[in-house]
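Notes for the one structure printed next.
All protein chains but one are shown at their positions in the complex.
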Amino acid sequence: MTEQLPIVIILGPLLAATVAAFAAWIHPKASHPLVVTGLVASFAAALKLVFVVAEKGAQKYWLGGWGAKPEHGVVGIQITVDHLNTLLLAAVSGIALLTALYAKRLVNTELPGRQRYFYALFALLITGLLGIGITGDIFNLYVFMEIAALSSYALIAYGKGRAYMAAFNYLIMGTMGACLYLLGVGFVFIKTGTLNIDNISAALPALGQGQALFVGFVLILLGAWAKMAFFPFHGWLPNAYTHAPTASAVVLAPLATKVAVYTMLRVMVTVYSIDYILHSPGIQSVVLGLSSIAIVVGSFFSLTQTNLKMIACYVVLSEIGYMVGGAWLANEPGLTGAVYHVVADAAMTSALFMAVGCIVYRLGQAQLDDLRGVFFKMPVTMAAFVVTMAALIGVPPTCGFFSKWYLIQGAAQSGVWHFVAALLLSSLVKAIILFRIVEIGYNRVPHPSVDGNPAIPRNEAPLSMLIPTVAMALGLIALGLATSPLVNTIIAKALPATLAP
Amino acid sequence: METVSSTLPVWIVATSSIAALLLALLGRWPNLREACIFGAAVIKLGLLLSLAPTVLDGKRVGFEVIELIPNVSLAFRVDALGLMFALVSVSLWIPTTIFSMGFLRPLKRHAQTRFYFFFAIAISSAVGVAFSANLLTLFIFYEILSLSTYPLVTHHQDDDAIKGGRKYLTYLLGTSVALALPAMIIVYQQTGSLDFTNGGVFAEGTSSTMLTVLLVMFLFGFAKAGLMPLHAWLPGAMVAPAPVSALLHAVAVVKVGVFSIIRVLTGVFGVERLVDMPSLSTIVCVLAAFTLIVASLIALTQDNIKSRLAYSTIGQLSYIILGVGLATKAGIAGAALHIPMHAFGKIPLFLCAGAIYQACGAKCISEIHGLGHKFPLTMTAFFIGSLCVIGLPPTGGFISKWYLLTGSLSSGQQWAFAVFLSSSLLNAAYFLPVIYKAFFAKPSDPARLAKAKEPPPMTVVPLFITSAGCLLLFFFSSELFRFADTFAELFVSR
Partner (left out) sequence: MENLIANFNYVIVVILMMIGLWAMLAQKNLIKKCIGMAIFQTGIILFFISIGAKRLAKVPILSGDGVPVVDKIANPLTQILMLTAIVVGVATLGMGLALAQKIFRQHASFDEDDILKNQRK
């Protein structure tokens, strides 16, 4: 049974998407439970595989049995669950499941009469994201990337007003990224004659430092950066996620960018190798510089915004810099931090967007000035929001603290002080944002328990949204407390053995 | 040294957090709510005292909760210094709560449940800091303390409170994230361990530049200790209600800062290293001595009672840092002893500031000229508290200053002796005139004179409990000294 689990991860949402599209045609309400069922199957399989991988090591699965026998050679597509992606798969499917439950009320109010295909697109997006995470074939990865991208363009274009233009810009940028990636795959294919990640990584060391390989590497990276909105390719993200319907933003913001970061990590760690990166030091220092700039730029723009959704988007941008920078430190703590932060950040941004979604659901918008008294109106949501921001700031014992811990340790080890400074600066900026919101939402109103002040009516978000939000926020603390076992049993084994101290 | 494994430290830390949750639920019934606090405080105190014999025996009580990152756990370990600090914070929690009841209830202050809730959380985290076995655990509780006291500082929710709260967080969160956190990570990256070890964690031959940079980062990173120039948050935090200023900004929060620095100096750097590398010890001493003198001078100029007390606190905290920086046995013991002595001395002063406000609505010293005889009990408590802070017998402050002075002589740093003495004179210069003027100066405001009267018993009783504490500590100082001595013995024999 265990050997079939990897395929269940993508089959769950894929089948759900297909069936839900038809079911919506027959009965509009049928699609939501179907998608949830598919995601439950996927999450259960992914969770089980975390334990299997931790115990037995990587699980490989050959689609259709092609390639399972050595005489088949490189024919066929392999999917792999190993130490590098198992946590990501569990996080993506888990967050997707919670978001699907969370989004129901939002979709009903934001997209009345148009919710039919939303869930099918949602499931398709998750299929694409999980596919990127699980595939062991770099061309297959491109296909999944485009599945995810196409459904996310549609999900964003569901929004009102500027959403179409934002989706169009995202489409241009996303397609460019995917094409660059594909071109890079072509270069790798010319040199190695295979698309299977295992085979490529076996073949590459013998090929040395060829120019074609280097060009392929850079092209693949550029593609991944465009997809993850890494500085300077970040222009599309804030508009796209702000103007998208909240239900779409809640799923896209945490997952889409993280999966792109995973693509980069996979290419750096498994396809090419860390040695390869260390032997091209010029580009390493450039990327580290860009990461610091991404963090600083994201942080400062988030300070200047007055819309809560916009702030959240720029926070996502600065977090991207964390992961790229951590990966390019190319040492043990830095990579540990990057791999850990992919999961931690997916959880943190998910919780952040969920809390913001609750606020938008009740208040109708999310301008900072309109948040007066929000702490009295929605105490539970705001408690979750504060925990989430604390995680983003890096307050122990939330997961954000530990990723920052590893990243700073890695930067200190390599002596990249500008990266340390950028990390700390971004922490402080997020603290400023949090307390600005606390001041507006809590302190700037006359306290209702004082005589004569009107009571602010309690108007909490509905339970179907509140429970996932609170669960996510508590998950941040749980993830933080589980850092040591996760790092010891899984993440440490995902890194190349040459890095061990 | 032997470490006894027991879950007791975890429970002691958790008691007041559990109480916080309970009292949040009991918010509608004020009597039950406050009974809950007393219950928790008594239980906590009892548990703490039950640890005392083991700890005084030279053993430590430890427990490892969960491993957070490889080789570093969320772990508690109670030694003499930690236990003494916890005892002081918890025992002062009781009179402060009585005072809060007298102070908040008659004024129908808003959000009392929130006030008590965060107060209890703050006590939990202060005890958590006291019991931390490694730098990471300490840092975690340190941050929780900063965050949980923010709602207390901004309690009044007016513009002043918001401004003070902003300053509070900027200083405390900013320095801990920007300085203490990277310093801690560098220590971990260099040594692979964050446990407090008597001889320090650094290997022989660690470059002195690195050590100096780390030391400065730690000293300023734990800005709760109020070393100049990162002291401005403390006068800003005086916008908080009087009980908060009393327990948190004279005892728990500020002492946590000093305590963290003591831990870093003794457990991370190691006293031996301070002795071997005089440059390190000099940095500590010079920073502390500078703060000591300058803060006392500024205190002279303050008219607002609470600001004067705040600057006095900043100066007294540096006594402790300077004592440890001297790296002699008497110095360390004196520094450790100064934690409870100053706490017991400063608390009646702050409570008096609150009581005076309640008695006649005055916040400044110039406003209470000649009003002393209207509330003699309050002013008597103020007098005893001042004696203790100045360091005159028969109060506990005398004992700790005695050891600090002995320590400065035995270290051979005579200038520290002079600094201690001159600062004590300054202390007398900014406290005694307050009392003189309150009783003998001509009343400045007849309207206020007519209105002034002794505050209600709920306010006055805690004043007397705490100032009686100052006197008792003088006569029973040997009990407390055993704690300080057990702690100091770990490090230096000379």
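Letters A and B mark the chains as written, and numbering starts fresh at 1 in each.
Keep in mind that, in the parts below, a contact is a pair of C-beta atoms (placed from the backbone, for glycine too) under 8 Å apart; a residue touches a chain by one contact, two chains touch by 3 or more.
Fair warning: this is a prediction, and the values are worked out from it, not measured in the lab.
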From A:171, A:249, A:296 or A:461, the answer for touching the chain not displayed is A:171
Out of A:143, A:368 or A:467, only one touches the absent chain, namely A:143
Against the hidden chain, chain A presents residues 139, 142-143, 146, 149-150, 153-154, 157, 161-162, 164-165, 167-168, 171-172, 175-176, 178-179, 182-183, 186, 189-190, 195
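Operating definition for what follows: only the chains that are shown with their structure count from here on.
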Per the touch rule above, chain B residues touching chain A in the complex are 66-70, 73-74, 108, 110-111, 136, 139-140, 143-144, 147, 150, 154, 157, 161-162, 165-166, 169, 173-174, 177-178, 181-182, 185-186, 188-189
Touching chain B in the complex, chain A uses residues 333, 390, 393-397, 402, 404-406, 408-409, 412-413, 420, 424, 427-428, 431, 435, 439, 442-444, 446-447, 449-451, 480-481, 483-485, 487-488
